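The other protein chains are all here in position, but one chain of the complex has been omitted.
All chains are identified by letter, namely A and B, in their written order; residue positions are counted from 1 within each chain.
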Amino acid sequence: MIPEFGHFSLILALCLAVFLAVVPQWGAWRRNAAAMELASGLAIGMTVFASISFACLATAFLQDDFSVKVVANNSNSLLPSVYKFSALWGNHEGSLLLWVLILSFWTAAVAFFSPELPLSVRARVLSVMGLIGVGFLSFSLFTSNPFERLLPGTPLDGQDLNPLLQDFGLIIHPPLLYMGYVGFSVAFAFAIAALQGGRLDAAWARWSRPWTNIAWSFLTLGIMLGSWWAYYELGWGGWWFWDPVENASFMPWLAGTALVHSLAVTEKRGLFKSWTVLLAIFAFSLSLLGTFLVRSGVLTSVHAFATDPARGLFVLVFLLIVVGGSLTLYAFRAPTVSSRVTFGWLSRESLLVFNNVVFLVATLTVLFGTLFPLLMDALGQGKYSVGPPYFNAVFVPLMAVLIPFMGIGPISRWKDDNTARWRAELLAPLLAALVCGVTLPLIAGGEYNIPVAVAVLFASWLLLSMLKDLRNRLRNASTLSRGLRRLPPSYWGMFVAHLGFAMAVIGVIVTSQLHVERDLKMSPGDSESLAGYDFRLLEIVPVKGPNYLADEARVEVSRDGQLIATLSPQKRRYMATGSVMTEAAIDPGLFRDLYVAMGEPVGQAGAWAIRLHYKPFIRWIWLGAIFMGLGGMVTVFDKRYRRRRVEKPVTAPEVAHGV
Amino acid sequence: MGSRLKLFLPLALFIVLALFLFRGLSLDPKAMPSALVDHPLPEFTLPGLGEKRQLSRDDVTGQVAFFNVWATWCISCRVEHPYLQQLADWGVAIYGINYKDEDAAALKWLAELGDPYRANIADREGTLGLDLGVYGAPETYLVDRDGIVRYRHVGVVDERVWTTILRPRYLALGGAVAEGGVQAP
Partner (left out) sequence: MNRSMLTFVLLWLVSPLALAVIETYEFSSSDLEARYQQMSAELRCPKCQNQNIADSNAPIAQDLRKLLHQQLEAGASNDEIKQFMVSRYGEFVLYRPRFSGATAVLWLAPALLFICAALVVFVSLRRRGRSLPDSALSEADKKRLQGLVGNTEKGS
């Protein structure tokens, strides 16, 4: 019964979404306040039914209802409960339902948190989000029904969740990622509403900014979690592979970063409105494109869901409607008269323009590289592969070009600035950064590595220039704490986010350049050394888990005779499917990770092939990303986004009487 | 007016992209044509299956023939075997490449299921497979009279594959087949 309830709920959600897409939109067109007012209610209604539907599917999973097809295909009675729940989104149909749920949450949030929006704007924004909801709800109901039953012939037990997914990462990575992915629909909806209403002004940018920043933060965190998860789960020590599915999430992030910065200019200076609107459309279009790439089967990926060209066609049509429609609207409604250029070549505006240029080129490069095999195949030019060597070769220089200017940004002035001032402010930080770049890598010892030195130089440059700017801002404060408290959240957000970026740069370059990896044959009692650490294999014992049997190696790690950690990697065999998996053991550290994974048994004497990794500074990548996400969240608390208390207008007599 | 036209550029680019994506839906990203198409069959010196004598390239070229990569550990090979037998009965020349297998098991397999092959090359180490660009079993290569590889089919050869893919190419190269006793035109 419950699955049918869920199915019915989903249909109701679709009906409400259709109303939401149509009625308030019509109301805005005909200036019918009643129709526009309906938007919030419809949004909440859509959310309620989407939630009920989701809860029903979750119940089916938790109750081991194998008559529901997705439960039978992705779950198992032996599966721990928490994975039974998260198995819901470990497959195409269920993850689509998660998409729908999160979209409705965002829609309800916009309905709830924007009372100060003009009615017609709110109506249009919610309508657009309703339209997107219609698309995804239809996709789910018509091609990927999660409540499809296996009756008769219900299996006795399920086929189990892929062991790689039986992990904490599955519990948090997709929800956070979708929060970001889907969150860009809000910026998109605001852009469409602005084009429709003909009201492209700084107010629009001010409304959009907090929503965009939060979505961007979630996407940052979601991508970071995916990377971290791949690192400890896949057993190979890699953390980014430029896989099409990874790129599908990275492209909206890159466009989103450009958008976040472009919105700043539009809000503060009323410039580039047309460009920012286009960016907002672009960012969400990339989200939708990502959905297409991941679920249609046009690209090969380890992460892709079970693919089906029929489903791909549905998404492509949806893409045509939404993206094609919005770009058509843009072509007709965007202003042809551009705002006057009121800033000089040396100014904060132009630095932000440069940011946009770099991130736009980065987005297009990743897009082109990801689609290149498809393009060549479609043109009959043969089968090509584009992988990490290409992407790393083109992406790293782009970021390298950005960073020098990124350091100038915080200290720059709007409208008109000059090199003399920049030199005065930034010479000291620059010299200090050079010193850091030359000397700090020497502390670690070993060979002097130029890329690492450059990375340290860049990161120091970013940090020190920001500290100089901070010092300037605190100059007139009576006390340090008062000065710090006076700084607005938007400033702190920028500070923390840029700091995170600097950390991530260090993490990426240092770990790529200085990591050490060895595959060796080890028997119990053997000891090997790697990067100054000694790894001693004590023994290999059999171990039983809730739904697997494993061989576990006990490895003692020491340095200079001091025991540092005992690691226990496992080679697991899952009983339901018989699949074999490597579970790596990691000794995490702020400045290095030690990583041990088991291969296969070698020979008859109990020896195993063991992989040892030394990965310096790898945590800085994810810590940096966390800071970036945190920074984005912090900006939302800025005063100017808070709901304005609607004040009673003061009348002349009141003024006269000194009220 | 010119500036309005410029605003249509993103839409135009998107439509081009959408066309490519649409085309992509009917392509198979995993399908890989052989790199050896229009190249000669590689040279090799390997024993015949269960025999002492060595086979080389000249022993197996000279007519239009199929080279079927198979092994006893390959479940799909067992599935396609009966159809290969059928093709052999119709006079189609099929040579076998026993890929990374064991002679005893392979011979037992052929004794039980029948032997459609004119000759079988025992590629125990997979060296010929490597030279051919084999990445799994079963695979079937179509080679012409001059020993040039003309096509590779990855996967099971069944009636649909034969009728739609392999037969036209086989006949076009001049191969002979007598289906059901009737000579093909």
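Keep this in mind: a residue touches a chain if its C-beta (ideal position, glycine included) is under 8 Å from a C-beta of that chain, and two chains touch if they have at least 3 such contacts.
Keep in mind that this is a model prediction, so the values were computed, not measured.
Trainee: For the chain that's not shown, point to the residue among A:Gln381, A:Ser478 or A:Gln562 touching it.
Mentor: Considering all chains, including the one not shown, the answer is A:Gln381.
Trainee: Determine which one of A:Pro244, A:Gly290 or A:Gly632 touches the chain that has been left out.
Mentor: Among A:Pro244, A:Gly290 or A:Gly632, only A:Pro244 touches the chain that is not shown.
Trainee: Check each of B:Asp89, B:Asp103, B:Asp131 or B:Asp158 against the chain that is not shown and name the one that touches it.
Mentor: Only one listed residue reaches the unshown chain, and that is B:Asp131.
Trainee: For review purposes, identify every residue of chain B that touches the missing chain, sorted by number.
Mentor: Against the missing chain, chain B presents residues 32-36, 39, 73, 100, 126, 130-136.
Trainee: Could I get the residues of chain A that touch the absent chain, sorted low to high?
Mentor: Interface residues of chain A facing the absent chain: 234, 236, 238, 241, 243-244, 300-302, 304, 338-341, 353, 357-358, 360-361, 364-365, 368-369, 372, 376, 381-390, 393-394, 397-398, 413-415, 488, 490-491, 517, 519-521, 540, 542, 549, 551, 571, 573, 578, 580, 597-602, 606, 609-611.
Keep this in mind: only the chains that are shown with their structure count from here on.
Trainee: Within the complex, which stretch of chain B touches chain A?
Mentor: Going through chain B, the ones touching chain A are 3-4, 7-8, 10-11, 14-15, 17-18, 20-27, 29-30, 32-33.
Trainee: Which part of chain A faces chain B closely enough to touch in the complex?
Mentor: Those in contact with chain B are residues 274, 278, 281-282, 285, 292, 296-300, 309, 312-313, 316, 319-320, 323-324, 327-328, 330-332, 334, 336, 371, 373-375, 377-378, 382-383.
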